[in-house]
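A single protein chain has been omitted; all remaining protein chains appear in their positions.
Note that the chains take the letters A, B and C in the order they are written out, and that residue 1 is the start of every chain.
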Amino acid sequence: MNFELTEEQQMLQDSLRRFLANEYTFEKRRKIIESGQGTDAGTWQALAEMGLLAFTFPEEYDGLGGNGIDTMLVMESFGRALVTEPYLATVVLAGGLVRDAGSDAQKQAILPAIASGEKLMALATYEHGARYSLAHINTQAKNNSGGYELNGTKTAVIHGGQASQLIVSARTSGDTRSEDGITLFLVDANASGVSITDFATHDGFRTAEINLNDVQVTADAVIGKADQGFAALEKAIDQGIAALCAEAVGAMDAMMEATLEYTQTRKQFGTPISRFQVLQHSMADMFIQAQQGRSMSILAADSADSDDRDARRESISQAKLLINQGAREVGQSGVQLHGGMGVTDEMWAAHLFKRLTMINLLFGDADHHLSKVSDALLTKMA
Amino acid sequence: MNFELTEEQQMLQDSLRRFLANEYTFEKRRKIIESGQGTDAGTWQALAEMGLLAFTFPEEYDGLGGNGIDTMLVMESFGRALVTEPYLATVVLAGGLVRDAGSDAQKQAILPAIASGEKLMALATYEHGARYSLAHINTQAKNNSGGYELNGTKTAVIHGGQASQLIVSARTSGDTRSEDGITLFLVDANASGVSITDFATHDGFRTAEINLNDVQVTADAVIGKADQGFAALEKAIDQGIAALCAEAVGAMDAMMEATLEYTQTRKQFGTPISRFQVLQHSMADMFIQAQQGRSMSILAADSADSDDRDARRESISQAKLLINQGAREVGQSGVQLHGGMGVTDEMWAAHLFKRLTMINLLFGDADHHLSKVSDALLTKMA
Amino acid sequence: MDLNYTSEQEAFRQEVRQFLQDQLPDDISERTQKRLRLTKDMIVRWQQILHKQGWGASTWPKEFGGTGWSEVEQLIFEEECALAGAPRQLDFGLRMVAPVIMKFGSQEQKGQHLPGILDGSVWWSQGYSEPGAGSDLASLRTTAEREGDHYIVNGQKTWTTLGQYGDWIFCLVRTNKEVKAQEGISFLLIDMKTPGIDVKPIIMLDGEHEINDVFFDNVKVPVENRVGEEDKGWTYAKYLLGHERTGLANVGQWKAMMRRLKEIARQEQDDGHAIIENPRFRDRLAQLDAELRALEVTVLRVLTNSSGPGPEASILKIRGTEIGQRLFELAMEATGQDALAHIPDALEPDYDGPLAGSMNATPAAGDYFNMRKLSIFGGSNEIQRNIISKLVLGL
Partner (left out) sequence: MDLNYTSEQEAFRQEVRQFLQDQLPDDISERTQKRLRLTKDMIVRWQQILHKQGWGASTWPKEFGGTGWSEVEQLIFEEECALAGAPRQLDFGLRMVAPVIMKFGSQEQKGQHLPGILDGSVWWSQGYSEPGAGSDLASLRTTAEREGDHYIVNGQKTWTTLGQYGDWIFCLVRTNKEVKAQEGISFLLIDMKTPGIDVKPIIMLDGEHEINDVFFDNVKVPVENRVGEEDKGWTYAKYLLGHERTGLANVGQWKAMMRRLKEIARQEQDDGHAIIENPRFRDRLAQLDAELRALEVTVLRVLTNSSGPGPEASILKIRGTEIGQRLFELAMEATGQDALAHIPDALEPDYDGPLAGSMNATPAAGDYFNMRKLSIFGGSNEIQRNIISKLVLGL
């Protein structure tokens, strides 16, 4: 039982925060977003050079053997600075999935390339009509002589438009909602039959809609075993959720700081508005939420690597539930306490609020995760 | 569209409130409750003399032809003064049911006797295991040569121990949860085979557990038609809910007043605690809840007499839902704002809080009524 | 006590409904209901249709070309308009400056300004707020110094909604610095084409341009453009603020949005079923539905209460904005991850590019973001609670 960071972790966090404070300013970020590229080569390369893209990969693949706590530290710092780089998509989701479920050859081909910053990837799994259900997969993969032929449409593919390679979940057997029969494939983004529509998101990220029309892949494009991809998919999404939780905690902290500063500066009726008791208690509640969120983010990070599915799922969904609720309260209160300024594009608080809102929608909203823990309660008791 | 009271209604309300303020004091009420009788003959007779027990009965049965709005006025005043007399049980539930569904002979025998204050009645319908489900009835009524023989156990019979006659719901056909097959019977409280266990409630009312063991009733004890009692039962409970809503509104108003007075009197750190902005906003929220409750209570009272089942049920459940939520917030905040004193038996606020809590449990808690309106939404949309 | 509409009121509702069915253009109605952008032309077109019917100003007395309707009739009209998908009329002219001109303006001001408001040809902006003032309106610093027949106006107004389209702006300006903050203020009508006025967009958090900063640099305003007496502008502004008893509740708009939300909940899918079938989502909807019903009854209670407007407007403002914000939050939640994509072009007419998910998702997050303003603008909900505790509860 120990909640302290190691010396290495502390150093990592310090240097990352210093880098972001100096190099990833509000104006710089705005320019990156307005460029429409969806990623900034300079920033990405700097992250690679800091070793961040390799941190959680095994040492034999140019990694540093880090764990969920390391991802947490990175994502928390990203959340504070609202970094829009494809770290979640490339490193956490795709990289993590290959690390945990890929063959040696796949790891060899992919992990060092991610680590060096050359390769961007994305996980294409959600589908229309599924909402947050991971097993709801209609994309078909037909076994043929050359391997598999993929047909279907994927949505909400974070940074899908920037990836050179995708991981695509598809159905090799079973009905639409069945956990059995799902297979994971590596698909080149420029393969014939892949069409990608790239969208900006409200919070400066990118998302894509991906159409697969008779896309041919070879048998060695399969990650893990055919029909049995669900476990790896679910674990990757759980790691993604843990990462989002950490990002939200960083953004909540930043919202706290922005709000404390604003309310102590801004005067109304001749006094700083931070003197009003109602606003003080509102900030105290924000602080409590942020602290509770931090506890759950640590729990999620600690559980994310686990193969004990029930325990991992419980921690992850409990964390996302409470952090979503906290992010909503902190986000809304932060904007409210900024008054009219809070709803303008000029204010940092507005951007934090938008990201916190989008995090809540990603990979399951509060109700979704409440239903997960609630229904698990029933099973556990039976 | 008119929300004003008639002159008669205004007079009724004024005289009732005057009577309660003078004659139904905190100390008087405490003595009545401690007597363990569950009703106070003097108070009840005074209510009868004011015409309150007859107000909502037709004129041909010694009534005054009043409606749900009149019941609302009475119950709201009762709520303000926390009157523990068996008005809900006798007049609203049993009297209302006989008025709406009884035969002429039944009305003749019962309504004038209630009106004059001679007769107390109770509705015995809820059963163990049913929770708030009205159709969940296991008490059996077997048709025999003498009429019917009743067997079963009833619970949460408000003022059941004080009633001389009961209305008992029992199953004459159908399965436990079926709305069809429920029949309503008049049963004398001292009939052979009826055993009644009388309990005090936390808020100074009485409730009873009633066991029916081979209780024989004649065929003319049936109210309405055999097997078809559910509609009348449901309507009676809906009228009871509307009455409880009004009572809660009265108690919320009283809690508001008690809290305003206490916080303006009580000093801490050298100033009346009503000067603290956080407490001011808490009271503003209480006020908003009380006002919202008042709106819903009026809606419930206006709907309670209606035979348009879907519309009535929607209004009644929406009202109970919001009023329960409001009563919870107003009750908890009222106690909280009274500080340590709020959790002692000495304070009016504590008694208001307890009654508000018990009202929330009666005839369906917030979740129960939320499920009713929520599921109706689905049906309406289909 | 009688909660039913009278038969006259029901007949009136039918008449309005029939009119809307016949006269409200489909393109306008569809875009309004789906919460896509309307062009300026669409809004003017609709105002002109209303004006032709004699219904251009539902809240005005007949003598100025209004309908002379009762408050209940106004409510019915607004509700039917909202449910039919009619665009919101332009409040700044019709409901904010016009009542002040009608009550305190000169005969010339009435003749000059009311017709253009009525037919939608002249758009008004509001010049009340200033940077850093927020809910503390009386602290304003924009000055108007008398120079012969003119005032010379200098300063800055902000949060000027639709200022980019404004033909005229009504402003509170300081004409006297010697007296208490609220006493030296005058109410001016200013032609926005006057030299020295500069309008600069403020981009909102949803990326949209609906509000502006307006700068005044030695702007010459004829003295006859002052409404009422010099230094008494605060009284007129307060009259205007207190004029609306129930408008802040926005019941008609929210009922329309509730209907839209139920439609979205039937269309959006959750693991292959309509999300309305998900009991958790449905419960949130049912809860809000009940709250909206309570708001509606409260509005009717206030409207049919014989006493005049009072501080109950604060309750309606608080509950109205909370319910409105929640409606848009649920609409966003219903569309799930589809709401991530930001495709502003898709809000424009004739867009035929790609969408991320259904059309329901297109305005969802932007609307949610935008509606955070509801609890801030027009006296924040914290200020409203201060008002309740002081003016209603006497604390």
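The working rule: contacts are C-beta pairs under 8 Å (C-beta built on N, C-alpha and C of every residue); 3 or more make two chains touch, one makes a residue touch a chain.
This one's a predicted model, so the numbers in the text were calculated from it and none came from an experiment.
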Tell me the shown chains the invisible chain touches, ordered by label.
A, B, C
Just name the one of B:A170, B:V215 or B:A350 that touches the chain not displayed here.
B:A350
Decide which residue listed in A:L12, A:M296, A:V335 or A:L362 touches the omitted chain of the complex.
A:M296
Can you work out which residue in A:S274, A:Q336 or A:N360 touches the chain that's missing from view?
A:S274
For chain B, which residues touch the unseen chain?
126, 128-133, 136, 155-156, 176-177, 197, 199-202, 205, 207, 209, 266-269, 276, 278-279, 332, 335-336, 339-340, 342-347, 350-351, 353-354, 357-358, 361-362, 365, 367, 370-371
Touching the missing chain, which residues of chain C?
279-280, 283
Name, in rising order, the residues on chain A that touch the hidden chain in the full complex.
1-6, 9, 69, 260, 263-264, 274-275, 277, 280-281, 283-285, 287-288, 291-292, 294-296, 298-299, 302, 318, 321-322, 370-371, 373-375, 377-378, 381
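Note that in this section only the chains that are shown with their structure count from here on.
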Far-end chain from chain B, centres as C-alpha averages
A
Find the geometric centre of each of chain B and chain C from their Cα atoms only, then give the gap between the two centres in Å, rounded to an integer.
43
Separation of mean Cα positions, chain C and chain A [Å, integer]
38
Residues of chain B whose C-beta touches two or more other chains:
277, 281
Mark out which residues of chain C touch at least two other chains, giving numbers and ranges.
382, 385
